[in-house]
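Note that one protein chain of the assembly has been removed; the remaining protein chains are unaltered in position.
Which chain is which? They are A, B and C, in the order written, and residues in each are numbered from 1.
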Amino acid sequence: MRRLTYAQAIREAHAQLLRTDTRVFVCGQGVWNPWYAGKSLLDLDKEFGRRRVLDCPVSENATTGAAIGAAIVGMRPIVFHARMDFMLLAMDPIVNQAANWSYLFAGQVQAPIVIRCVINRGGEQGAQHSQALHGLFAHVPGLKVVMPSTPYDAKGLLIAAVRDGNPVMYIDDRWLYDDTGDVPEEMYEVSIGKAAVRRHGKDVTVATTSFLAAEAMKAVETLAALGVDVELIDFRSVKPWDRDLLFSSVGKTGRLVVADAAWQSGGFAAEIAATVTGELFHALKAPILRVCLPDAPAPTSAVLERAYYIGAGDIVAAVQKILH
Amino acid sequence: MRRLTYAQAIREAHAQLLRTDTRVFVCGQGVWNPWYAGKSLLDLDKEFGRRRVLDCPVSENATTGAAIGAAIVGMRPIVFHARMDFMLLAMDPIVNQAANWSYLFAGQVQAPIVIRCVINRGGEQGAQHSQALHGLFAHVPGLKVVMPSTPYDAKGLLIAAVRDGNPVMYIDDRWLYDDTGDVPEEMYEVSIGKAAVRRHGKDVTVATTSFLAAEAMKAVETLAALGVDVELIDFRSVKPWDRDLLFSSVGKTGRLVVADAAWQSGGFAAEIAATVTGELFHALKAPILRVCLPDAPAPTSAVLERAYYIGAGDIVAAVQKILH
Amino acid sequence: MSKNTSWSVDLLTGLYRAMLLIRFTEERIAALIEGGEIKTPCHLCIGQEAVAAGVCAALNQEDSIWGGHRSHGHYLAKGGNPHALMAEIFGKATGCSKGRGGSMHLVAPEIGLYGTVPLVGATIPLAVGAGLASTLRGDGHVAVAFFGDGATEEGHFHESMNFAALYRLPVLFVCENNFYSTHMALADRRPQDNIAQAADLYGISGKRIDGNDAVVVHEAALEAAARARAGQGPTLLECRTYRWRGHVGPAWDLDVGGQRRRELEEWLPQDPIPRLRWRIAEAGGHLDELERMEEDVRAEIDAAVRFARESPSPDPGELLHRVCIPRN
Partner (left out) sequence: MSKNTSWSVDLLTGLYRAMLLIRFTEERIAALIEGGEIKTPCHLCIGQEAVAAGVCAALNQEDSIWGGHRSHGHYLAKGGNPHALMAEIFGKATGCSKGRGGSMHLVAPEIGLYGTVPLVGATIPLAVGAGLASTLRGDGHVAVAFFGDGATEEGHFHESMNFAALYRLPVLFVCENNFYSTHMALADRRPQDNIAQAADLYGISGKRIDGNDAVVVHEAALEAAARARAGQGPTLLECRTYRWRGHVGPAWDLDVGGQRRRELEEWLPQDPIPRLRWRIAEAGGHLDELERMEEDVRAEIDAAVRFARESPSPDPGELLHRVCIPRN
């Protein structure tokens, strides 16, 4: 099959959506220039015009709110935030407005908006240019949250998000932009709320979000060499997340490590651990461990960044810990 | 001892802080009028002047940011938000700025700000005037979060928060304003991060936040009549929360119900359940259950509100479930 | 004072009827709150009716309007069903928001009201988005944001003005300046009494008008809507008016300070309803028809209250429905 990078897959989803659905438009800061979006929006403005691909003033609240308003009257906008950190200025439109709109009015009106935002960290950028805030949004009823980890999912989840009819936070990660994978040319969807089993195994379940799927795959290989047979689940959607798949896996293995590169306290991994311990307690053979960022902002100095971020080694260590 | 209402206790803490520390001032919307703050700020402007007790324009971002800036240069402001919902407009100053300030600059400068906000729900106010968003803030490193449930704690935690030197979210609940309790006249602190055992017991630990402490007390009585001996813990602080106390209680009872009147998914109760299951797994005799709000916005109609909110009955049911 | 003196009696009586409907509805709601039958917090717009009536009469059904916490008047003036309004305020399943929203969350998409919410100024960017949608679709619809003087202190008011001005979107920013945000007088919140001037900063049309004269408001709104439809961009209308009742509920809020009584004395005689009656007479309308109209309107409101009382409550079994909608 044809191989694309993660960024190309995102771009292709945009292009196909713009081409096939006149309700779709893209707005936000940085959509005319690759500085922020990398190749994920490359030249869309040239292809579809600067009205449907609109680079906006430095006004996160109004831009997001305008996209939401357009959605409410029937458009299917994708509003772009080059970093999640900037989106904190748009919490009122996202959390108070978009998330509530359907419920408030008993489903008579909707806000079918896709809020696309990028986790863009590392490279000595520091605390305000590194945040992975999906945990905040996963707490809010009315929002769906997806985090693709492969080019295939990046394309399919964006298409599904735009067609979903509810507000969807589509969160991609700059660390993945150059990863390549098989991507069909035609439009297709990856169902929101469905996880993927990346490897079948019987000893322990490792469940991940975003770029940690690839790190976990490395961990799996290390562990396999040590005779540990890991079942690897990539959530893809963090709200709603795939209970059936996770429960059946943990029901089999009895052991769970959740890896999520966000702050540990009150993050997405906590919800997984809490739900499993509440509903699948008797299947558990060992403590559920979380592999997350420490409860600290991101530092800049590369030396500190190395100590701060997590990867395959941390997953291996956690698995070994609950096996022994 | 002298009895005060919860609102009076908050007011007294403000008055004593204003009286004894020239660095303290109060700002925010609704501080000159009891409409929003009830009696919790009553006539402070008359007593301390309208410069130190400043009712502000409808500008949550700038008001919160200004309070944070004043804190950074050495003041000890208390910025007031009449509802947590409005505070979503101030997420950038709170989450990006105040929370990070100490870490970013390696502790050379601080933002010793108290961000006081009220959970004000029920009464058919609906989705945007009801939110309990402490879970969002408890996810963010650099913020402390307290939620007093008694007049004693309301006073002592506010004083501790102002003196703490770090950004503290002080979250009170309108449903508690008329509750009365013993409150010493002198200034005193309740340590941030310390929970309180409201009742000793041996069969099951029930741990609560905010107004659910009182609901849990009713539940305890019902359960006692059924022969169940509950240990009741009131967190008071949700970040940091009291690991030692909770762990020693659960170590004894082996059973835990966490009651927190916020959305269940990814809320504070999830963090508790996840931590206990991760670190105290072998002491657990039963699943940890969460008693939380459903994952839906608050409706208005009283009929729906009754179905939405949780109380003593839900706690009783959860305890019975993990005992049988 | 309106420049154009040739308004038809039909138009004027239409405005009059809209104002009466709002006034009598609000007064009835006030009584029902006092009687304990209504619990949801209600922000009454008595005294401000001319703005809603004047603006909405300048709009087509497909033009959208967006409101805030004080939006009963906007709902009614745009043509929202009074039965569904009353039922919503009673928290009934037949309410316009099916009992989910209460007074502060009204909706009537069939007549272009896409939602009202109490976060101050929150629908301003949404209205801008509706204008953006119209521009992209080329459908000629106009979007109207109704908001108060307090909302102009929110940063997103400015962001929205800049955004709409930059892309010349068909948006009417209608500020009902009633000189208060809750208990806080304008002078305690702004260095100058100059809301309309914000338009200059964004190079758009801006006007300060008499918000208690329905005809003046209507004329300004017609002109603004025409400009918007012609691609000439947004307009900011500062409609100066006064809220008679308290910020929330039926009381008179005399506790906000000594100036309140003086202001009421000044503003009550500016009642937009008698002012319009006078104009109708001048235009050759029959005042006895207006009296018949009063009775009609009262009867309609009686029916709405009856409907609301008799309607069923929402089903708690549906509490969790429509947090998200299913994929269709």
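As a working rule, contacts are C-beta pairs under 8 Å (C-beta built on N, C-alpha and C of every residue); 3 or more make two chains touch, one makes a residue touch a chain.
Keep in mind that this is a model prediction, so the values were computed, not measured.
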Absent-chain contact - pick from B:Lys144, B:Arg174 or B:Arg236: B:Lys144
Which residue of B:Thr64, B:Ser237 or B:Gln264 touches the chain not shown here: B:Thr64
Selected from C:Glu159, C:Asp210, C:Glu238 or C:Asp253 as touching the chain missing from the view: C:Glu159
Touching residues on chain A - with respect to the absent chain: 29-30, 32-33, 35-36, 55-62, 85-86, 89, 123-129, 294-297, 299-304, 306-308
Contacts of chain C with the absent chain, listed as residue ranges: 153-159, 162, 165-166, 189-192, 194, 197-198, 200-204
Residues from chain B at the interface with the omitted partner, ascending: 22, 25, 51-52, 54, 56-57, 59, 61-75, 77, 92-93, 96-97, 100-110, 141-142, 144, 163-166
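One rule holds for everything that comes next: only the chains that are shown with their structure count from here on.
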Pair joined by the larger number of C-beta contacts - A-C, B-C: A-C
Furthest chain, CA centroid comparison against chain B: C
Whole-Å gap between the CA centroids of chain A and chain B: 30
Centre-to-centre distance between chain C and chain B (centres being mean Cα positions), rounded to whole Å: 37
Multi-chain contact sites of chain C, meaning residues that touch two or more partners: 97, 99-101, 105, 117, 119, 155, 323
Residue numbers of chain B (touch at least two other chains): 61, 85, 89, 126-128, 294-297, 299
